[in-house]
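Missing here: one protein chain of the complex. Every other protein chain is in place.
By letter and in written order, the chains are A and B; residue numbering begins at 1 in each of them.
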Amino acid sequence: MVSGIPLFPEQASTLAPEVDNLYFFVTAVTAFFALLVVVVVLVFAVKYRDRTGEKVGAPIHGSLPLELGWSIIPFFISMAIFAWATLVFFHIVRAPDQTLEVYSTGKRWMWRFQHIDGQAEINELHVPLGRPIRVIFTSEDVLHSLYMPAFRVKADAIPGRYSSIWFTPTQVGEFHLFCAEYCGTRHSGMIGRVVVMEPNEYQAWLSGGGSGMSMAARGEQLFQQLGCVGCHLPDGSGRGPSLLGKYGIQETLATGATVTIDDTYVRESILTPQMKLVAGYGPVMPTFQGLVNEQGVMSLIEYVKSLPRTGGPPAAAQASAAGAPAAAPAQGPR
Amino acid sequence: MPDALAAHAEPHGHAHHPALQHHFQTMAQQQEAATLGMWVFLVTEVMFFGGLLMAYLLYRVWYPEAWSEGSLELDIRMGGFNTVVLIGSSLTMALAVRSAQTGAPRATVRWLLLTIALGLTFLVVKFFEYKEKYDLHHIPGPNFVFEGPQKDHLQIFFSLYFGLTGLHALHMVIGVSLLSVITWMAHRRRFSPEWYTPVEMSGLYWHFVDIVWIFLFPLLYLVDRAHQLS
Partner (left out) sequence: MTTTVLPRVTYLNVRTTVASWLLTKDHKRIGILYLLVVSFAFLLGGIFAAGVRIELTTPEGDFVSADTYNRLFTMHGVAMVFFVLIPAVPAILGNFAMPLMIGARDVAFPKINLLSWYVFVIGFLFTLAAMLFGGVDTGWTFYTPYSSQASNSNVLLTGIGVFIAGFSSILTGLNFMVTIHRMRAPGMTWFRLPLFVWALYATSLVQILGTPVIAITVLMLALERALGFGIFDPRLGGDPVLFQHLFWFYSHPAVYIMILPPMGVISEVLACFSRKSIFGYSFVAFSSLAIAVFGFLVWAHHLFVAGISPYSAMVFSFLSFAVAIPSAVKTFNWAATLYRGAIWWRAPMIWVFGFIGLFLVGGLTGLFLASLGLDVHLHDTYFVVAHFHYIMVGGAIMGYFAGLHYWWPKITGRMYSNGLGTLAAMLVFVGFNLTFFPQFILGYLGMPRRYHAYPEEFQVLNVLSSAGASLLGIGYTLIACYLLYSLWKGEEAGANPWGATGLEWKTQSPPLPENFAQTPIVREGAYEYAKRETKVA
């Protein structure tokens, strides 16, 4: 099984060559300096060796030009590395606009992945080749870290917050998926695989199995079951603001601050609704902490995202939105 | 033997003060070392409280509503009374140092005793404040009770309240114990205008503990109170 010593990981995403080129450059620079110093030390140590211990060295105390030189030159070299590395970093943290999103939760000791079309999987993630994928995730207990070495991406999963990584797979195959932040006894068992498939095979995989209900649809179902729909009327006449087209825009809060409606804000609004009230609305919404789990929250977020910016609700949600007031009496938790 | 003694006494060259420790050359050196040491110690104390204040700052920015609600929960009369008591104790402490400096041992003892009394007053008031919080189940932990939507964040507020004031109270206890020893030494006429370093050092410590409270009182009791009343 083991043939020789592996020296280098597979490059399986568009980010991997970028990171690796930087790695080669930094390796070359540091190896040069390491060798330089080692050779200088060895040459001096041999050349000026005194076996008696009786002689004294030359009265040299320093040289300002030399010392300035070897302070300033490394400084500029390190600034070059810094600039390059920061550019690569911003590629790693800035996802492109059109990504295929996958939601995930980490808990001791497994990763659960939830595709927006409805499939859920444990410790396995199926993705299509060549499409930018964005994984949005959080933790249900302690810190974890989602790490896919072949794609050179990693981010910590922090309870109460969303993190994300993105990558575009460039190679079909199976790759490691690790938890990189120590999380207790079976930390080293919190591993799995990412399966990169040809797009058509991926489609086939998607349609086979799964609950058949998309995340947005599940979110919509929850939206009704939990009674959200009774207040968040689509025309804005309810006790809570309409959610139509709110995702991604800026909203002014009661405190006067502005906030971008993103995954984290939607999550906070469900779990600690009175924290960041939108201007013009009273603190009437109860918390849904304990009534909806992390996956439910993610489905609700996906539902809010699926609501159109302007005009009527989307086709999928139209029917239910129209019948919403009737379908959801004021049964929600108070 | 006389030779050895002579060699030993040589660096000093004069009969030295009984309080001069063996490893110092002069009284001035010993005094400077003690003062610098005390100031450096106070710097570490600032950093010690700094960690908690950093946490305070973060959550104050994140949860301003909980902070204003929390500050209203605290008893401003007891806190205010304690502030006055502590400022008064700083005055008596300064007078004790002054008396030691001018060589008035009886006055030194008197001012030190008064400082201790004020310090104990502070601790007794603090005890009743804590007791009230205990009765109201405002001690953070599994039994924490608070009505209202900010309950969780108020628990963080009270964690920091007890962390900060508890640490301060611990410093007060240490300060009172320290002053008791110093008072005993003053009573035994151990200090003189040439050497009263322990009195001065305890004074520095006492003033520091006082200043910490001067920060804690507005940060915990007064924060957002005006905002809330308007």
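The rule is short, and it goes like this: a residue touches a chain if its C-beta (ideal position, glycine included) is under 8 Å from a C-beta of that chain, and two chains touch if they have at least 3 such contacts.
None of these values were measured; they are calculated from a predicted model.
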Quiz item: Which of these, A:H115, A:R152 or A:H232, touches the one chain of the complex that we don't see?
Solution: A:R152
Practice problem: Since one chain isn't shown, list which residues of chain B touch it in the complete complex. | Solution: 7-8, 10-11, 21-23, 25, 29, 32-33, 36-37, 40-41, 43-45, 47-52, 54-55, 58-59, 62-63, 139-142, 144, 152-153, 155-156, 159-160, 162-163, 167
Quiz item: Which parts of chain A are in contact with the chain that was left out?
Solution: 1-2, 4-9, 18-19, 22-23, 26, 30, 33-34, 37-38, 40-41, 44-45, 48-63, 66-67, 70-71, 74-75, 78-79, 81-82, 84-93, 108, 141-143, 145, 147, 149-150, 152-156, 158-161, 163, 176, 178-189, 191, 272
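By our rule, only the chains that are shown with their structure count from here on.
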Quiz item: Approximately how many whole Å separate the CA-defined centres of chain A and chain B?
Solution: 46
Quiz prompt | chain B-facing residues of chain A, complex | solution = 255, 272, 274-275, 283, 287
Exercise. Under the touch definition given earlier, write down the residues of chain B that touch chain A in their complex.
Key: 63-65, 149-150, 152
